[in-house]
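Contents: one structure, followed by commentary.
Only one protein chain is missing from this complex, and each of the others stays in its spot.
Now for chain A:
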């Protein structure tokens, strides 16, 4: 028995820069707040939901059961089960796919997909030499033996290690990887700054319209996305110094996402459950795909979504022209721009095993209410931000409108999905 899995709505906290207004909030706090706002919006207090799936990229060991603990702190029924999933920056979309698939199979009738990240509250670990010393001291028998190992500790060992978003196999940060891609694909600084400015302007307009009034609940007195710069411009962005790719690099803090704090959730259900509970139905989850590239072998780290989108469209018999709206996660402005270029590159697409290039899109359909450059990018939360946003936009355009989501993720992976308004 199969069902339609539909997006009922969503809720997220505003997103803010790491070390900003949410600096004291943990992943647990943020995710609980996002859940509680969702519960309030849809009157779910005390309700048992089929399952909640969420995750965080940067997790404390104590957060081993993050989502379930957040459910217990929330206003949901404590009989609501939960699990943690993680797919790097694609987490919030991967949890949506997981919940949607269970709904489609009839294993659950309702579910919440989410994601959270607090780069402010990232786990700080000790260096390997210090860890070995501590272990040795711990297992020593005499007091003297216990002290001895510390003689070998050097000041450098005491430096706490903040988590890095470095690819373990290449030693390069994500920005450094993307800088190589940017150069290889010949993406100009101007294009990147234009895309970044558009992201801010679109997001600002959407806030002004009240578009987010039923998608965001304020948190810790922050009512709107704190990274948003409504008054930014290509001229202002052009003044920023390169952050990646050396002194002639084109990637700046303005056209790269900032480390962010925030949480997002999406309420999904079978159409039957939504009707029985008098819930709105925005869009159904049509299909999804995950792909990966061989970045240690030299592939572009963040172009995983190209193969994912290509395979999914071929399976669905759809082309890019069939989509009213397209959401490409703005990890960096140049990620979006290289993705668009790659979609339109016959050789590249054939090289991925696709029948041919995907083609071009009308830029007026891209990230129409802004994306990660302006909103911010709390890693695991972004997918669960995009899903309800796109579902609402499609619903406004009318039944049958289709939307494509494309998200790059660490490890050379890409997660994509199709929503269609009902």
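Definition applied: a contact is a pair of C-beta atoms (placed from the backbone, for glycine too) under 8 Å apart; a residue touches a chain by one contact, two chains touch by 3 or more; residues count from 1.
Basically, contacts and distances are computed from a predicted model.
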Q: Choose one: "Carbohydrate ABC transporter ATP-binding protein (CUT1 family)", "3-oxoacyl-ACP reductase", "Tryptophan synthase beta chain" or "Fe-S cluster assembly protein SufD". The correct choice is the protein name in UniProt for the chain not shown.
A: "3-oxoacyl-ACP reductase"
Q) Which listed residue, A:183, A:214 or A:345, touches the chain dropped from view? A) A:214
**Q.** Among A:6, A:39 or A:122, residue touching the chain not depicted
**A.** A:39
Q: Go through chain A and note every residue touching the omitted chain.
A: 33, 36-37, 39-43, 45-46, 75, 210, 212-214, 216-221, 223, 278-280
